[in-house]
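Below: one structure, written as structure tokens.
Note that this complex is displayed minus one protein chain, with the remaining chains in position.
As written, the chain order gives the labels A, B and C, with residue 1 at the start of each chain.
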Amino acid sequence: MAERDDALGRSAPVIEPGHTFATVTDKISSIVLTRPTSRGWFLGFGVAFALTMMMLFAISYLVVKGTGIWGINIPIGWGFAIVNFVWWIGIGHAGTLISAILLLLRQSWRNSINRFAEAMTLFAVAAAGIFPLIHTGRPWLAYWMFPYPNTMGYWPQFRSPLIWDVFAVSTYFTISLVFWFIGLVPDLATLRDRSENRFAKIIYGMLALGWRGSARHWHRYETAYLLLGGLATPLVLSVHTVVSFDFAIAIVPGWHTTIFPPYFVAGAIYSGFAMVMMLAIPIRKVYNLEDFITDRHLQNSAKVMLATGWIVAYGYGMEAFMGWYSGSSSDQFLLWNRLHGPYAPWYFALLICNIGIPQLLAFRKMRTSPLGLFLISLVVLVGMWLERFIIVVVSLHRDFLTSSWGMYYPTKWDWMTYIGTIGMFLAAIFLFVRILPMISIFEMRTLLPEAEVKE
Amino acid sequence: MMKDEQQIKSQGQDVCPGKKSQLKLEDVRAEIEKTSGPQYWRSLEELAGTPEFQEMLHREFPKGASEWLDSVSRRGFLRLMGASMALAGMTGCTKLPLEPIVPYVRQPEEVVPGRPMFYATAMTLSGYASPLLVESHLGRPTKVEGNPEHPASLGGTDVFAQASLLDLYDPDRSQTVTHLGDIRSWDRFVDGIRGPLTAQKALSGAGIRILTPTISSPTLAAQIKSLLSAYPQAKWHVYEPINRDNVIAGSQMAFGQPVETQYRLEGANVILSLDADFLYGGFPGATRYIRDYANRRNPDANINRLYVVESTPSATGVKAEHRLPLRASEIEGFAHALAGMVGVNAGGATLEGEQQKFLAGVAKDLQGNRGASVVMAGDHQSAAVHALAHAINAALGNVGKTVVYTDTVDANPVNQTESLRELVSDMHGGKVDLLLILSGNPAYDAPVDIGFADALEKTNVGMRVHVGLHNTETAALCHWHINEAHYLEAWGDTRAYDGSVCIVQPLIQPLYAGRSALEVVAFLGGQANANGYELVRGYWQKQHTAGDFDSFWRKSVHDGFVAGTAFAPKNVAMKGGNVPATNVEPGDIEINFRRDPSIYDGRFANNGWLQELPKPLTKLTWDNAALIGPAMADRLKLKTEDMVELDVRGRKVQSPIWIQAGHPDKSITVFLGYGRTRSGRAGSEVGFDMYRARTTTGLWFTNGVQIRKLGDTYKLASTQGYQTMETPTGERPLVQAATLEKYRDEPKFAKEGEPPTALTLYQPYDYKKEAYAWGMAIDMNRCTGCNNCIVACQAENNIAVVGKEQVVKGRHMHWLRVDVYYEGDRANPSAHFQPVPCMQCENAPCEVVCPVGATVHSTEGLNDMVYNRCIGTRYCSNNCPYKVRRFNFLLFQDWETPQYKMMRNPDVSIRSRGVMEKCTYCIQRINEHRIDAERADTLVKDGTLQTACQQSCPAEAIIFGNINDPNSKVSKLKSLDRNYSLLGELNTRPRTTYLAEIRNPNPEAEG
Amino acid sequence: MQIFHRSTNTLSRATIFGAVFVIAALFWAMAQIQRSPYVTYAGVAKPQPVPFSHQHHVTGLGIDCRYCHTSVETSSFAGIPPTKTCMNCHSQIWTNAALLEPVRESYRSDKSLQWTRVNQLPDFVYFNHSIHINKGVGCNTCHGPVDKMPLMYQFASLQMEWCLECHRAPEKFIRPREQVFNMRYEQPTSNKVVTVGDAKFEDQIALGRALIKKYNVRPPMDITTCSTCHR
Partner (left out) sequence: MTVIHSHLHPHPTYGLMAEFDSAQDLIEAANRTREAGYRKIDAYSPFPIEGMAEAIGFHKNGVPLVVLIGGIVGGLAGYLLQYWVATMAYPVNIGGKPFHSWPAFIVVTFEMTILFAGLSAVFGMLALNGLPMPYHPVFNVPRFALASKDRFFLIVFASDPKYDAAVTRQFLEGFHPRSLSEVPS
């Protein structure tokens, strides 16, 4: 099964030949256990950590002074905070998608990228989760969004998409977390048994929960894992659908659109895979994992991006068409404003980033060139951020009453918070690759020829 | 929020706005002295300006916290303090601290703690009184309303009266007597002046000069007269920067004597205004005129018609059916021509094209309405124009019908410019030893060529005494400054535009032991420690010979005015003969000097409410700009916010440009009152001082102006960036307007696009079962854009002032705004005013999206905003199609200043940082009236319950009431054909609806 | 090889399941603290300049509430008596009791007594006494047995959920208007009949329903609307 032909009939292996259980195990676990921590790692982590501190400073100042330090105003009540939230959540979709949906579709090539894709998801969702909290005027009261018996006898308002967000995002985070952890357990057992260091043994030992690979355990384990996959699949699709409700439920022209759910989900996967590529490509180079993360993976991911990119393009098309077709003056104006308004350059930039440049992926050459893929992924991530900016800001800044039209200019606090979350995300990734197996060892084993048994 | 409210309690409980605690005035004074003695704030203000201070701020706090650069930097500082307290509040914020409660020692009979009381009084502006009723909570005046009993108010007010409350509590008011800047006691002043006075006795006062603003107070006038009789040689000079010299001169020219002109607009089918902005506060009688005008705007009855010829677009001008923009100097020509056409004063030149058509139309219309028309001239138009207006009115037989002449309200109607000039020459001539300046600020606002400030500084006037509310530019140049008592602190009397005398009754003891001008004059007149009450009472005792004085006095004080004191109409004969044309020196570009719509002549510069009040047409706040027409802007390649230098015959001033649609070409309008140097935290160093270019020859307008582009730009804070309903993809029907004809063939034109009310999947909520369903109707035909509602709302609902920086960012807090939409040709557009409070939608989009249910619907159909529940997601505001919600992005409320604590309405929560707020239909008033009604087992009577905006509206354009009662006024209005919902197509079902604007143009004057 | 000792098996499971209970316990504790007198002041006598005894004045001397709290029927604020009110009597009796010196001092120096507020609501809550009196809410329904309080203390938690108890079901509490100031009033029972006009009632709910009609008390939906108390 290792040699499955890809769609174009060309065959690229998901794992280079010549590997055994032992080699796979050693290669991956050694990264964590024996390999010395490189200067590069410290440098990268240092920078990421510094950015995280900057974010914390920006947030503290925000809490002391108020959301007024941002560029938001009336009518643009949501700015960077929500843009970043949606962007991060979108990125957070790839992981679970790869682990869950591809699991159900029996796409064995997922086995080598699902682990850090899931980790990436967790960190992205964590980064996203910061924003809905701090964007409130009184973050210290944000717990009122959770239903708990209180002295006011008053409860959250369940008709609000923001409450839906609270439930969707927290559920998504929890499920992704346990999914990821459960996937880790057998590998933690491997590390427990491999590591020489007593302390490491104890830590990994605790986390491994005493996993011993019993046939009974494996049996229940696989059932649970599959069921989780089955549950996570609708969940991951629901999360961005719910996020899109934040806009679709509202009456603001440019928000009140029925096409949002599918096109948000597609966009999410689009940016998610872009982020996976941006991580996978350097990582496989640095830790020379080309054997496990092969061109096959890059190609398949590239194809997914190409496909989702087309869905997104269709979404834009539909928005524009509806704007014209609806006959509603405010929708027609919205279209005009995107094309000719003060933020028009950004709209065009978005079209180039999300529709123009990614078409290069149609060429196999591009799909197989790591550098090319890396750059395109970067472009897509920028493009998807711009998309959310256009949706949030450009829709709000000129709505129904011409008298209350306004402009939005982000302040440096907006930027510090945004860049800070990127730092936090990277810092987490650095730690992850250092202390946990970034590729699922036991699932890699199943890909080896010797893993097959005949009755 | 809760925590912040405790802040306010835990410090200075006695003055906290908490509804329960009681007032101890001496404590307040004590606290004020300790927190903000004049030295303290003055030095802090000066400091705040210095670069060192700014630099320190940036060192201490990160740059980009641009609030620091606010003109109101001290408030910025307090905000951060408060914010950090709010933060401290995060922990255990549900435990309340112990709160003291302080009862009276001897409780006054009439006082019922928790229930406000109303007292009649009056505010005087340039001699003309606004009769008022002032609401008082436990001895703290908290809201100013118009006096419905008085013909000059009928319940309405103007923005200056509404905002005067903030002046009373202005922490920057001068708080002590000072001598050369040092704090002194009143007694020290008494000692100080004894010598000079005795010296003058010998000279029979030859060296005494008294400079006052226009005075209409009979008592004060009498006091001054008696002072003058005590010192026969002494002289009384009068000066106001916004004076009526031309009006007086005009009536001299026409009748040979100064008279007051009153208009009876209710009887006028046709009104022609020659540059008279009579529908905006500051014009004598405006409050009453707005009512009379509005009463004639009913398209279903006999609607009137307004023609305006004006040199600066004004609120009045844009309401006109026909508006003709002319440069100020050309209006006299127009008047001559018109006069000629109505058969007086032959020899008026004829005009061309547009203007001629307009002229012909007006003339015909006026003649068709003999005795039922009015021609009025603006204060700043030449004497000739006034004379011509008199002549035309006479020729049209309006005199005695729609135009009435009476004695002047001004007790001393001299030519004020000349009067000041004379004073200055005396000063230079060394004739002045003792100069008493009774309020007013001539050192700042006198015409530059008179050089009053120099005279004050350079000449050796032995003793210069300034009496005033603020320690102004003038005070700085005087030896002594005496802190004047605010009109809400002192007894007095004054006259309304119709001459009727209003008794000025204090609502509170002087916060800083200030003295009224009346008391100071009386003291100089030899009555040591005279007190205002006895002076006023004494004066009227003398006047009132017939009958029981006490009951007369009690009634007068209670009603707020002395019955039967209104001037009787006066028969004055035209002198006849042609009115000579004023000769104008040739010159290309003209400049107009105008009083500012918000801060008048600069006396209100430190009033945050007025500074932040969007001016009626530009919607500018915190600044004045030079207005020019579009054509001129194109010619000179000028854009809004470009800095220019105006060279007015050698006197240079700088100002940013504002391109104002409808402004006449080759003409610039600048507004007075800005660029104050010693105003206070709000008014100092704000805007540009145009008095520097104002001379006696060009007091109101002059030509020969050079305009030079400076290259840099200046940020202007306008609250409405986009001022038309036109969008690139078509016009939006936000204001429904039509001509009378269209309305008659198609009465329901405004309703198009509204969905059927049954259009819903849900079972709609049934409000019919309730006793009340609150609703509002706003008649845009009556609204004249006078801005009253905005300030009234701000005062009633404790709305914060945010400062220019925040307004620029788009964060002003007004719950009610007045949108203006221009239509048609930029050279001479028509415009519509649309007051926009919360629509209180029955299908409120804001409510559905709030995650914590902080904005929900009341059973009476109100869209409640629960501040203490709000966590500040701003989702509601995003989803509000009317954008009437306002968010506390920072700690905008001032929690520190004790004066503000006294000022606030105890029935309305003080909103803190991070919460949304919006119009509540004055829920505090609704609850109060509902509870009173329930106690009496009745329903709230229609009309007794008024929202703040409604109550202040001189035009009665805003009507609020119970729409479940078919006989309520609001129900009747909503049943009219003109009634429509804003953005009705969204099916939000607003409770606030609008009555479409109907204009009554004259086909023959159509341009 | 073994890394862990046998006991760790039990230990690890105990921690996992234990965590659940610990967290639950924490929430419960927080809820209790929120409602505890420490936070609400319920039942706590606060320091006062003069140890005024309602028990003595109400039960002992039979003074009516309204003698001191004059505005309770007409205003949102019940009114704290001015020093003058105290002196009406104490200028004749106990004229030199040391305890009353602060009162006399205040009267002499015209400086107000500074009491500590006992029943205190946050400032964003707008409570109106007059309407509650008018609808038949007895003083002691909210203020408790004031006539048995030597030192005044706050009777109820005054938290929103407490207000709602009555606003959601007024019939459980209201009484005839003429009984509002009666500190000894008891709710009707089979052996204690309450008469309104000529109607006799043996249980509170029936009485409550009747009075709601009589005084037309607005329905719960109306009086639990936010703007009833919050502005």
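The rule is short, and it goes like this: contacts are C-beta pairs under 8 Å (C-beta built on N, C-alpha and C of every residue); 3 or more make two chains touch, one makes a residue touch a chain.
Note that the structure is predicted; figures quoted are calculated from it, not measured.
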item	value
Omitted chain - touching chains that are shown	A, B, C
Touch with the omitted chain, as defined above, among B:His857, B:Arg886 or B:Lys918	B:His857
Per the touch definition above, residue among A:Gly46, A:Gly213, A:Gly317 or A:Pro342 touching the missing chain	A:Gly213
Option from B:Glu260, B:Asp410, B:Glu612 or B:Glu847 whose C-beta touches the chain left out	B:Glu847
Residues in subunit C touching the chain absent from view	1-9, 12-13, 16, 164, 221, 224-226
Interface residues of subunit A (partner: the chain not displayed)	20-22, 25, 147, 153-159, 163-164, 167-168, 171, 174-175, 178-179, 182, 186, 189-190, 192-194, 205-206, 208-224, 227-228, 231-232, 234-235, 238, 242, 245, 442-443, 445-446, 450-455
Hidden partner chain, residues of subunit B it touches	762-765, 841-848, 853, 856-859, 989
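Just so it is clear, only the chains that are shown with their structure count from here on.
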item	value
Of A-B and A-C, whichever chain pair has more C-beta contact pairs	A-B
Chain centre separation in whole Å, for subunit C relative to subunit B (CA means)	46
Approximate Å spacing (C-alpha centroids) for the pair subunit A, subunit B	56
Numbers and ranges of subunit A residues touching at least 2 other chains	151-152, 154
Shared-contact residues (touching 2 or more other chains) in subunit C	34
Residue ranges of subunit C touching subunit B (in the complex, touch as defined)	34, 38-39, 41, 46, 71, 74-77, 79-84, 106-107, 110-117, 120, 122-124, 126, 128, 130-131, 134-135, 216, 221-222, 225-228, 230-231
Contacting residues of subunit B [partner subunit A, same complex]	1, 62, 64-65, 67, 80, 83-84, 87, 89-90, 93-94, 720-730, 732, 734, 806, 809-811, 817, 819-821, 834, 836, 845, 848-853, 856, 869-875, 877-879, 881-883, 885-891, 913-916, 983, 986
Subunit C-facing residues of subunit A, complex	148-154, 192, 201-202, 205-206, 209-210
